[in-house]
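Encoded as structure tokens, the structure appears first; notes follow it.
For this view, one protein chain was removed and the others were kept in their places.
Labels run A, B and C following the written order; every chain starts at residue 1.
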Amino acid sequence: MKKQTLNVAMIGHGFMGRAHSNAFHQVGHFFDSPYALRLKVICGRNQAALEQMAARWGWEEIATDWRAVVERKDVDIVDIGTPNRLHHDIALAAAQAGKIIFCEKPLAMSVEEARRMADAMRGRPNLVWFNYRRVPAVALAKRLSDEGRLGQVFHYRATYLQSWGPDPARVGVWRFKQSEAGSGAMGDLLSHSIDLALWLNGDIAEVSAMTHTFAPGREVDDAVLLLARFRNGSIGTFEATRYAIGCRNRNAFEVHGSKGMVGFNLEDLNRLHFFDAAEPPVVQGPHNLLVTATEHPYVSKFWPPGHIIGYEHTFIAALGDFLSALESGQTYHPNFDDALKVQQILETVTISSKQGSWIKVPGAPA
Amino acid sequence: MKKQTLNVAMIGHGFMGRAHSNAFHQVGHFFDSPYALRLKVICGRNQAALEQMAARWGWEEIATDWRAVVERKDVDIVDIGTPNRLHHDIALAAAQAGKIIFCEKPLAMSVEEARRMADAMRGRPNLVWFNYRRVPAVALAKRLSDEGRLGQVFHYRATYLQSWGPDPARVGVWRFKQSEAGSGAMGDLLSHSIDLALWLNGDIAEVSAMTHTFAPGREVDDAVLLLARFRNGSIGTFEATRYAIGCRNRNAFEVHGSKGMVGFNLEDLNRLHFFDAAEPPVVQGPHNLLVTATEHPYVSKFWPPGHIIGYEHTFIAALGDFLSALESGQTYHPNFDDALKVQQILETVTISSKQGSWIKVPGAPA
Amino acid sequence: MKKQTLNVAMIGHGFMGRAHSNAFHQVGHFFDSPYALRLKVICGRNQAALEQMAARWGWEEIATDWRAVVERKDVDIVDIGTPNRLHHDIALAAAQAGKIIFCEKPLAMSVEEARRMADAMRGRPNLVWFNYRRVPAVALAKRLSDEGRLGQVFHYRATYLQSWGPDPARVGVWRFKQSEAGSGAMGDLLSHSIDLALWLNGDIAEVSAMTHTFAPGREVDDAVLLLARFRNGSIGTFEATRYAIGCRNRNAFEVHGSKGMVGFNLEDLNRLHFFDAAEPPVVQGPHNLLVTATEHPYVSKFWPPGHIIGYEHTFIAALGDFLSALESGQTYHPNFDDALKVQQILETVTISSKQGSWIKVPGAPA
Partner (left out) sequence: MKKQTLNVAMIGHGFMGRAHSNAFHQVGHFFDSPYALRLKVICGRNQAALEQMAARWGWEEIATDWRAVVERKDVDIVDIGTPNRLHHDIALAAAQAGKIIFCEKPLAMSVEEARRMADAMRGRPNLVWFNYRRVPAVALAKRLSDEGRLGQVFHYRATYLQSWGPDPARVGVWRFKQSEAGSGAMGDLLSHSIDLALWLNGDIAEVSAMTHTFAPGREVDDAVLLLARFRNGSIGTFEATRYAIGCRNRNAFEVHGSKGMVGFNLEDLNRLHFFDAAEPPVVQGPHNLLVTATEHPYVSKFWPPGHIIGYEHTFIAALGDFLSALESGQTYHPNFDDALKVQQILETVTISSKQGSWIKVPGAPA
């Protein structure tokens, strides 16, 4: 069977550019799909870096003008991996040009931007790289929750702890600039935690938050903390920071419900802890699940039971699911609308931090 | 050498009565002290239970009128382990009678009560059973912090997670009654976390908090969550709950500073996790310390290296330290003044929860 | 109810003397029993140490001639905690005098000695301090095994790893002397592992072993390794050493059966790992059991759920069970006959080590 080719243009060529390039290459090796992805053009501002990247990852062409790229007739997918500042303009142009769009998170610099982007793409194929929904262990947590094995949720607790904030070598990066990133730990880390929370535990009704910047003169938040009330009656805490010395990448959550509990930590990506309160007390204790069984989400796509996967596979699985949705005409999640809801939470967090009080989250689009 | 005998009167005979009785018996086996404790009289309302307790633990007499007991000439120490409602009156009467006082936590039902108690006992020997300061691993965390091995603290994170809140068998206990307990998870669990935080990380400047009651009709809080700003510039989150299904007794904290991190969980009482950012990156990772070495706090009092201790030893060590301070004329901590500071935080948490905003913590007594 | 008093004479006053003294004091606080233990006399060679020990632990008298002590009419129980060399002579004299006997492990210096001791006490109350059977988590493993939840056992794996062998401060201790200890890691550590294995997995049919001494000139084994075939068809490995740098007290075992697995490590005394192969694969994973639930063995004797116990409680629980068996006239285990079986394995291990081949274990007494 001949596969339909989809030509990809990728804007941006940093860490995320590598992760996306890898996914474009690998998805066909692990996922069945009628589409073949062609790495058509990579676009950025640094010619030398683009050439290296193209040579290494097999991009056919390089380009430095994203406006020209997104309008190319031979481009089907525009993948946005630039600093946050550019997401909105690129996405709107690509939408105008009728492209499929993939976009890094956070979706935009503001709710206003995000809403325009979501409006422009509603009903059309798009994806936001909230890749952690595709961690097998996280997908398993979702499945257990959907099956009612957590019961009525009481508590949700999320941390995203990194430690590179004080690193003098990183002082100049765009992620520390308000004009480029829009925020610090909030958009970079908290956005992931919020996306997972909305997916796993439903809408957040209101928040009380604080942001904090430890580094003198830094424009963006180094840390953000919040309390939350979910619509389902549960309550939660969130903490995202670049100043958690000792933690490289602890993107973790725990959910306690009337019937059970799940716990996850990205540093142990292949594990899920599941406590089943329906078991006899004598054997009640968190199951330390190595999420590599045939019965677990995504595992059959990759390697036999007991063989773990890494960070990059979350991008491959997201892309695999997207292509499957594309084929069947279903709506892929998380998409721009989902990311708009995250953006609304972030904006509410910002307001709450400034006002020092609880703020209700505005209703999300139907 | 003949030891001086101190006669103890214990008011209350529940779970804490057992833990205290054990400490009175055991302290002389493990700690050097010029004092011998004599279990003189146990006092409560249930005659049959008192008789059983006295027989099992060797209390010489039983009594049902605490007012008479605290005034007995042959009583040196009054140990208060009743429901919270009675702490204040018993303590004031015992202070009036010139006794040494030990009191369970939380110290009182209000700051007003606590202040009167602290005023009455200031400069005189007293102890509050915030026993977790005497966990060897916690004392080691304090030592590492005092030695500057954490550097400037950025983040403090504490949880006290239990799961018996929904248990129908516990519905009638005094801990669920406002008039007996004053609060729920707040006084019972959060008070411990706050005491440790103040000890390990210094004063809290302001808090933003929420309380929540899951059980319909219940008078006290099932959970309390808060964000905090410490005077040292660090920020923190606290969560105490009786609805964390999957957690029996997770009294845990983590502290991230510029030079290192410590982490503790009461369910693994004999362990401390210590991350040393001064090490070469290639070997940087949390040290999983089995806190049973001769060099660790309290260990030489108990068993040889590698032999763990249990929950009850924290009471023994607290008492051992108290008797040592008594002998040398030093002030023991945590005492009523320390517990008053905790009570001030709890009251600030309550106000913040009602107002939905940040509230500054009133200055503690000098 | 007036309790019957049993007078105890303890021979030996080292580490084990403290652990036993504590148990004698504490058993009545936690276990119901019609017997009251009276710490009558402590016996040893060092007068000053005896006096200190007696003062601290409440022994009424001290003595230096064990032969006189074991014949005292006012002694009911003789507790042997001396270096191994003396176990046999003291036990035989105490048996002759009609006493109840408690003895430290290993029971004797040889099978011949052990057999005489077991013969002398068969049918009469006696106890060997293989205390680890009374760890709640270990007792839970036994219960799960007895209930068939492991199925047909395939593999048994035990390690007892300590690290003080190279410590220059310990060079002169009796445990390094052949004439005092009889063996090194074998009698000290392996004996514990073997006792647990026989209890949890039944008789061992044959072994292939090696001993090794790392320290030049040392008389006893620093390490002993063996392969084993059990009578139930399972196979096993054992490793006991004082040269496992990094491990203070890792007395651990794992059992894999057709239906499940259990895993234990003394350094985490309050935990048992239980894998249930009968569960749906999607939630199959080791349950990390905090063995502090009311439903778990021994827990109701000590503290409420979630409050851990320590090393010393294993002695208290052993003693509690012994007194209960004494009252009901049942045979307590592990006793001299059980310890004789351990001694037979140790002797077989020694022979196998010398011959470098598999050796069948002689049949144990009926």
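Methods note: contacts are C-beta pairs under 8 Å (C-beta built on N, C-alpha and C of every residue); 3 or more make two chains touch, one makes a residue touch a chain.
Please read all numbers here as calculations on a predicted model, not as lab measurements.
Student: Could you tell me which of C:261, C:317 or C:361 touches the chain that is not displayed?
Tutor: C:261
Student: Among C:239, C:268, C:321 or C:347, which one touches the chain that has been omitted from the display?
Tutor: Looking across C:239, C:268, C:321 or C:347, the contact with the absent chain belongs to C:239.
Student: Quick one: say which of C:83, C:106, C:184 or C:286 touches the chain that got left out.
Tutor: Residue touching the chain left out of view: C:286.
Student: Determine and list the subunit A residues touching the chain excluded from the picture.
Tutor: So the residues of subunit A touching the missing chain come out as 15, 18-19, 21-22, 25-26, 28-29, 56-57, 162, 164, 248-249, 267-270, 290, 292-293, 302-313.
Student: Across the whole complex, list the residues on subunit B that are touched by the chain not included here.
Tutor: 140, 144, 273-274, 276, 280-290, 293-296
Student: Hey, which subunit C residues sit against the chain that's not shown?
Tutor: 154-155, 157, 159, 161, 163, 166, 208-210, 212, 214, 223, 225-227, 229, 233, 235, 237, 239, 241, 243-247, 256-261, 263, 275, 277, 286, 356-358
Everything that follows uses one rule, which is that only the chains that are shown with their structure count from here on.
Student: State the chain with the largest centre-to-centre distance from subunit C, centres being mean CA positions.
Tutor: In terms of C-alpha centroids, the chain at the greatest distance from subunit C is A.
Student: Using the average of all C-alpha atoms in each chain as its centre, how far is it in Å between subunit B and subunit C?
Tutor: Centre separation, subunit B to subunit C: 35 Å.
Student: Multi-chain contacts only, two chains or more: what residues does subunit C have there?
Tutor: 290, 293, in rising order.
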